[in-house]
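Here the structure comes first, spelled out in structure tokens, and everything after it is commentary.
Removed from the display is one protein chain of the complex; every other protein chain stays in position.
Moving on to chain A:
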Amino acid sequence: MKKKIVAATGCPTGIAHTFMAAEALQKAAEKLGVEIKVETHGQVGIENALTAQEIKEADGVIIAADKDVQADRFHGKPLIDVSVAKGIKEPEHLIEQILQGKAPVYYAADYDGAKQETDQESTTKGNNSKWVHTVYKHLMNGVSHMLPFVVGGGVLIAISFLFGIYSADPDHEQYNEFAALLKEVGGLGFSLMVPILAAFIAESIAKRPGMVVGFIGGLLASQGGAGFLGGILAGFIAGYIIILLQKLLKGLPRSLDGLKSIFLYPVLGIFLIGIIMKPIIIPVTGLNEGLMDFLASVQSTNPLLLGLIVGAMCGFDMGGPFNKAAYVTGTMLLAEGNLYFMAGVSAACIAPPLIIAFATVIFPKYFTKEERNAGAVNFILGSTHITEGAIPFAAKNPIVVLPIIMLGSSIAAILTYLFKVQVPAPHGGFLVLPVVTGAFQWVLAILIGSLVGAFIYGFSRKKAAQK
């Protein structure tokens, strides 16, 4: 039986070398009597795309590229990863390496994620598993592009807090110009988080035209207060809007291809995402206000229940509408002289990044290097009340991670309410400890909640990896 190889080529400009390497590999394969399919990542996008089935059946994978060709999907295959130049220069050598079994088996950066996919594939069958896999792939594309914005923006904001909680407020005595600058640029990076998430979910679905529409959808979601759940929704809607438009506009003559991508897709796509997102955002905002009233009323009657609700809300969407509803309620009650409510909110907002951070430290084996680095950053983000640090981890597998985080946050909030801690500052995390009444109990409450969450999260990763 003929050996089968799949390959992907790509170069930064995507005009010449991508195709030279593809041709060279095909010629070499022909000569060596090997069946090959080469996917090209050129200026016009991906051509001759590899299907999951083809990758599965292949004896090995050759990547000859100077750009990202989504190597994650080659998880578990013997793989050679070289520059595009090598692909042109020594295609036969590369193929021989695969034939002789010299290529190392590739483990994708998202080892755990890939494992989970296979789990899901074994439990669900046929089209269903394919569908899950596709959704996961789109989501991951968004998350991996969002991560640097979260880390870059978050760390700068955290540093600005070191100058004092109000250091960015020009009317306050703590005001420091440099701190204000840090907070401004960091905040800008942070504010792009949800739009980038949506943009690259859509990009994964519908390439460049999708990205444009997804970005706008994400902006609508973040400005309208629909948070990262709204962003995920916007990304998927945007991607499928373009797929739909591509189907509808299929009948147009080929000569209009240029007009489509530069004019029709962006104009129609942005219009449609606006029409669709606006009505979705309004109920979310309404929900927000209703929740605020409800929260204020529970505090007096049942602190245990309140801790559970606050924890669940803060952990549920981390920076999204539910989290913000709890947070805004906290700040408003703070203004009215209620220092207890905010303490629980802060604890619940600090816990999620710490859960992630502790999990990556206690269970390093079950996290990738990239994740461990992001995990370490989460210590800083958590300590400064920047809940969003946990989002990239949660977005990868929300169904499993969100309940864990909500549980950890709830424990932290409940203990805080039971210890009767008082926090007079609306933000800043552990930097405000000197002004907290019951600082020791507060830190203890947060640590307990975080560690419980971290152990559960760690064991869930371990279980996923062992399957």
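Here, a contact is a pair of C-beta atoms (placed from the backbone, for glycine too) under 8 Å apart; a residue touches a chain by one contact, two chains touch by 3 or more; residues count from 1.
Just so it is clear, contacts and distances are computed from a predicted model.
Hidden from the displayed complex is a chain whose UniProt protein name, among "Succinate dehydrogenase", "PTS system, fructose-specific IIA component", "Heme exporter protein C" or "Sulfite reductase", is "PTS system, fructose-specific IIA component".
Shown as candidates are A:Gly10, A:Gly42 or A:Gly344; the residue that touches the absent chain is A:Gly42.
Check A:Gly33, A:Gly258, A:Pro279 or A:Pro434 against the missing chain and you find that the one touching it is A:Gly258.
The residue from A:Ala85, A:Val135, A:Ala180 or A:Leu418 that touches the chain not shown here is A:Ala85. If you put the missing chain back, the residues of chain A touching it would be 11-13, 15-20, 22-24, 27, 40, 42-44, 66, 83, 85, 88-89, 257-259, 261-262.
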